[in-house]
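One protein chain omitted, others in place.
The first chain written gets the first letter, and so on, giving A, B and C; residue counts start at 1 in each chain.
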Amino acid sequence: MIEHKHLVQFYETDMMGIVHHSNYLRFFEEARVHWAHVKGLIDYQKKESASHIAVLETHVRHFKPAYFGDLLKIQVQARLDGVRMTFQYKMFGRNDDVIATCQTRHAPMSLDLKPIKIAKDFKQVFEREKWIETWL
Amino acid sequence: MIEHKHLVQFYETDMMGIVHHSNYLRFFEEARVHWAHVKGLIDYQKKESASHIAVLETHVRHFKPAYFGDLLKIQVQARLDGVRMTFQYKMFGRNDDVIATCQTRHAPMSLDLKPIKIAKDFKQVFEREKWIETWL
Amino acid sequence: MIEHKHLVQFYETDMMGIVHHSNYLRFFEEARVHWAHVKGLIDYQKKESASHIAVLETHVRHFKPAYFGDLLKIQVQARLDGVRMTFQYKMFGRNDDVIATCQTRHAPMSLDLKPIKIAKDFKQVFEREKWIETWL
Partner (left out) sequence: MIEHKHLVQFYETDMMGIVHHSNYLRFFEEARVHWAHVKGLIDYQKKESASHIAVLETHVRHFKPAYFGDLLKIQVQARLDGVRMTFQYKMFGRNDDVIATCQTRHAPMSLDLKPIKIAKDFKQVFEREKWIETWL
């Protein structure tokens, strides 16, 4: 299982003194890209490889806030649901508390943003993934 | 019903040429703040009035992309679920298509981020709101 | 002279309780795009028209902070410096105080990000602009 780390930056806080909730989707994207990179599905040198996976749905639950300077840890799991790719995320904050969970659903797109079939290499990677329990 | 408008800015796009999905939570926040302002629940001059409503959950469905220069329209509805505040949003893009729907759940917090009871004026406003159908 | 308005959003604040300085470049971009749209240089329907002006330099001076809910006003002026486009901006905040000034320099780029000559219609628009005094 991939564990992604993110150090909370000053510019990610808001006037409540905590990380603004919109940034969580950015951190989960980081974790998803990290996962895809480790699995060999993203080649940073090829513009197309990463950029054409559409986001169909995001669902985040927040349990505790995150603060400037926190080193967040994000676990990622992935599975195929027919033609959709589903990811789930568990975010750990201070004292290793689970501070947020998330699910996102995605579909591959052509360069002109039409839905296409999932590529063979993607499919093979997803089929080797383990999704033991649902976190959200 | 409040309808909030947002003109998509260049800096809100990503390398797919569309609005990055994390920005949708920002647009829905704009709509929620707009709603609260119209209802008299936010006084921009008082720092505390707006800032201490925690985000407990966000759930977004994306149907079509949004593009640079699009004038998005966002409808907002609100209701109380016990001690939680729930908002739903319907976003219209090009050709007045519904391009996204969303639900968010919130709870009032004290200045040191502890959960507190919902204020009387908030409660009264929510009780007058209509929530006819669920959009998500 | 174009005057652009921006209502400060909650998500644009940071833990100091004020607008994060990186957002000023976004507000100045909004004003620049607004200017280009009014001058007929941006057609939102054509992806290429707006997107291929490179940013060469930005220079911002901050005098006072901006707060959540402030309705910022931004004045814009433009001029050609040979093959470069220069913009200057004056930002007004609470009590109509000048809270920031800025200069940005730009150059037109081809779709593959190579520098190209400035288009004739751009040139004509810039030549009609007035730049009376320097604000920065």
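Assume a contact is a pair of C-beta atoms (placed from the backbone, for glycine too) under 8 Å apart; a residue touches a chain by one contact, two chains touch by 3 or more.
Since this is a predicted model, take the numbers as computed values, not measurements.
Undergrad: In the complete complex, the chain left out here touches which of the visible ones?
TA: Among the chains that are shown, those touched by the missing chain are A, B, C.
Undergrad: From the listed residues B:14, B:43 or B:97, report the one that touches the chain absent from this view.
TA: Per the contact definition at the top, the residue touching the missing chain is B:14.
Undergrad: Can you name the residues of subunit B that touch the chain not displayed here?
TA: 10-11, 13-18, 20, 22, 68
Undergrad: Where does subunit A touch the missing chain, residue by residue?
TA: 9-11, 17, 26, 29-30, 33, 42, 44-45, 47, 50-51, 67-70
Undergrad: Residue-wise, where is subunit C in contact with the chain that is not depicted?
TA: So the residues of subunit C touching the unseen chain are 14-16, 18, 21-23, 25-26, 29, 47, 51-52, 54-62, 65, 113.
Going forward, only the chains that are shown with their structure count from here on.
Undergrad: Which chain has its C-alpha centre closest to the mean of all protein C-alpha atoms shown?
TA: Ranked by how close its C-alpha centre lies to the overall one, first comes B.
Undergrad: Need the CA-centroid distance for the pair subunit B / subunit C, whole Å please.
TA: Once rounded, the distance between the two centres reads 28 Å.
Undergrad: Identify all positions of subunit C at which a residue touches two or more other chains, and write them in rising order.
TA: 10-11, 17, 68
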